[in-house]
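The structure appears below as structure tokens.
Yeah, one chain of the complex is gone here, protein chain that is, but the others are all in their spots.
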């Protein structure tokens, strides 16, 4: 029996109040030839207790990373979301609200999102941030269409955008899907052997609509040369930087070295990995891009009595007003997850976010030290500084390594062969603030054993 | 570093605003000879993350009943608390409030407790219920002192109270501690061989201040003779019944067969077992006992504008007014747990509570059927009807049985030897709505194996 | 109330962290990139943070606090058990790139959802990847685009959208590079078959439409429209935002659609979270299936030694043959899909009953409002947004008569309802209904609530205009000045407040 319907048992009463005899009367407008006449061929209803039991059984069959020594990241990072965040975000007033169309009864979420915008703005060093988009990849994609809208006219390389060749294929694919309809041409920005951007390639990008790079890059490498990019590409080319926001606790805000748009995966602030979603994408830009930005934005304003109030603003960019001329189709977004991010950031504060970045750096340092001692393992970019993750060269396929180490309860990283055929023997090893010393030990030991076996 | 103190780092500023130089100045009134001059010999502070890790490790070393086939009850019962209950009760407005001294800003809790009183009143069949006491045992104890206060004068057996000899020693001990100071004499009410009350013993109790019995009794037995007790003991003897509230979904409310006071452990409604606390005690009575009742009670009233409002009432019974002449010392109680009970009951409704009782009855029925087939196992009261639990006679000590069955992942019940030396070979086997068929199978199989071994 | 930057309390962090695994002094950094100034974030202790967000929440309206008849948004009750499940480590603490044998539970749930969604909509294949309805639309349009490219019909560059369509429809199609052809509705708010026919030719890739339409009416000519579009070789796309009205009674498949998106957050109760997250899977007929973004979940017979969650069945990812690639980098909003799975399990095949109750409630409320209005003598102040006998899960009212008679707008009515403790209906959508109020009660509202709302709605309609112009007065702030917001953009904490 379904227990979520308050009017069960009152159907007849309600129907007769309307002068109807049966439910069928309410569906009389459905033409006979499109009617479904049989029961749905689906299972019967379950009770809460049965659903929990099944969920326990099914989800219990998944392997949470916390039950292994896990070094997989590659864009999503294990973190600790403070307990207060979950308890506050599940308050019904937040959880069960929708887009704050009626500002007067939505001040809570509006203010929280306005504050979120301020937190992101400060973090990335740009004056404008929206209240988030779907995820890091669509943020990247929409930053590019946004840049093309802004620079389309003045660009000498019309419709051309340069994207770091390091961008993983899945994200590349999202970017492709979002940009192909706009007649945008995606070209690759090359990297040097040490992993940093090739200045020659950057020079080629001058006059295009945008360059898109990531800092740290998808192999965790920090690239000092990015601080010079804006000067090279010039005023009429958008310099877009994708970030891991935690790194900005320690490393310079891209807005401070010339970035016009900063995007990124917000997940490490406030959200568990959750198999990849819901998470949220960060989108921030300078004023020049503001009116071409996707997504919602909250402004501070006043009410009739001149009290401070908040409301959605710049809505004329959006689909519900501008329809097919909108800057994006974004409607339902990731507000609640962004709210979790805001809560997490507000607890951390300036010192806490630095601390968090240092913990991440320290964990990777410990991993590097441990792997340094393993015969057969080399670092792909040994001279570079890394954050959160590092690519290592193995004596055999990364896929084999991952399979072999499972017996030791170790998930040693991400198989870079999935990104590129050149990299089948490379593993992306990730460490975060949640990495524990004994896990690193287990990694090193298991890796040493496997390498010895492979080499032998 | 401790992170819960908002004024860390502002101590000097605040002290100097008061004209003080140091924290020591604020403790200048502590005489030198009672000062503690060294650091507390305790561990250092931990972070949230470290506390969670330690809690996981320590609590993870406990054995939750859900991980075994478990048949232990004996006063606490495995149940399923609907998900909505936890999410609502942890809302800060409920969780972090205290006693509603200021009614105007505490209407939520006051109304919820008034509703709780109504739910309990209807369930037990008595007009008055307080907003709960500590637990079922102190409820029993306070019901007795309450009865003595009411009947002390007219009783022919002054200060004498008759208590079912089946009451477990731990509860008996609580009753003893609560009553010994009032010059109350506790006498035993005897039971017949079939487990029901001995009518002769009940007759002896006539003219005493109170008789206290439980329905179902601590061995799970339902006693039809209780419906006649009030007639035997008469008007001036309080008839007190301790209940398992779930049983009242199916079985008659004691208030409907003459009970003057009904008490019980509220736990199965709304609260997990939680190792025995926090739980809550039910206390309901007829009007005659109301002014001698322990604990808080909420009344419906009006505000200045004649709107409906709620407030604590009948406070002149209580310690903060009446001090040593109070009806009880109760101050902090179990309101939040009672609130969980109210939420659970409100979701169940009249049909749901019956359903829940039937599920409990059915589970015990299935256990009885399964054990019926086991050679060497006998039921202690085979002719009786039981609810939730049943006493079985084993071919060897219950303690051995419990130990032996652990290897099969079965906790077969409660060792009745802990209640009485006569019962070392008896086990109290409990089934609830949470008992699963495969658990019953495991119990029967393991029990059969053990019995065979013992008998051989 | 305070904003975050008013807090200057906790020195150090409001949230203490364990020491780094290696002391900072031993670390080496990319020195040239080190941050010069810390972000100027506020400093809150946990007590302050908890109180701040608690009080913000108390200034927000949700389904949990009151009736939320926001048309087109399906604000139904969110069963609480779903949140419990969504916090289990088997979903929170898993990575999408873990090996398949680490994720059999998740894959089983995905597979069940793909199947269920396909069955309910009469489609052949489903992907769960899109994370919102609009992304679902975009994904489906991309699939259609590639389908035609594959077939050498690249000339199909136009997509037909009714004028009553939700803004995401044209926006999504435009993002994919299509030209939008808007067709007007008939006077009673339905498809104008003639107008449709007039724009159809072999440049048309698809028609996007929702049914029941945005006026809450069932498009009785839907089969004919499908035939027309198919007749010129186009595809029929079903906007599933209104799917809550029809499950088990009809299906997009039966109506002739080729592709559909689902708004799981609407129909299947993923909480809307003040704006999201959502989940927007799409379903397609077989001919479009090879184009779906990958991976999707498939099942094969389990091999020896594989630890299965369903006897003999091994779930695995599969890349559709001509996949358009990805629209989200991972597997979509898995956590939302999980909640919706739990919701589905609560109903099973009784999803049909759910839809019936959604329609029952909408029609009942519509009748109650008209009845009460007549009693109160204010029935001349509004009219149905479209003439019809029965509505589906929602209905529209036009306040145009009130505007003309007494100068009261739909927005005034909305604000008046806020004062009585309701969320307002959707206002000014669809654009084709002047002074539109769009009301969707959903199936989880009790008759008593509907009765009361009908009374209160009519009372608001009958309130004197001056009072309504001044509404709301009981909310945390009075009517918010959106023009001021746009003229005096303040999108973050001002420098002077740092």
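By letter and in written order, the chains are A, B and C; residue numbering begins at 1 in each of them.
Rule of thumb we're sticking to: a residue touches a chain if its C-beta (ideal position, glycine included) is under 8 Å from a C-beta of that chain, and two chains touch if they have at least 3 such contacts.
All values reported here derive from a predicted model rather than from experimental measurement.
In the full complex, the chain left out of view touches A, B, C.
Residue B:28 is the one among B:28, B:156, B:372 or B:420 that touches the chain missing from this view. The chain not shown here is touched by just one of B:277, B:376 or B:397, and that residue is B:277. By the touch criterion stated above, the residues of chain A touching the omitted chain are 1-10, 45, 47-50, 82-84, 86-87, 92-93.
Touching residues on chain C toward the chain that is not drawn are 6-10, 45-48, 50-51, 54-55, 58, 63-66, 76-77, 79-80, 444-448.
We take it that only the chains that are shown with their structure count from here on.
Counting C-beta pairs in contact, the pair that comes out ahead of the other among A-C and B-C is A-C.
In whole angstrom, the spacing between the mean C-alpha positions of chain A and chain B is 48.
With each centre defined as the average position of its C-alpha atoms, the distance from chain A to chain C rounds to 20 Å. In this assembly, the C-alpha centroid of chain B lies 46 Å from the C-alpha centroid of chain C. The set of chain A residues touching two or more other chains comprises 48, 52, 82, 90-91.
Shared interface positions of chain C, defined as residues touching 2 or more other chains, are 10, 12-15, 17-18, 44, 46, 50, 54, 79, 81, 83-84.
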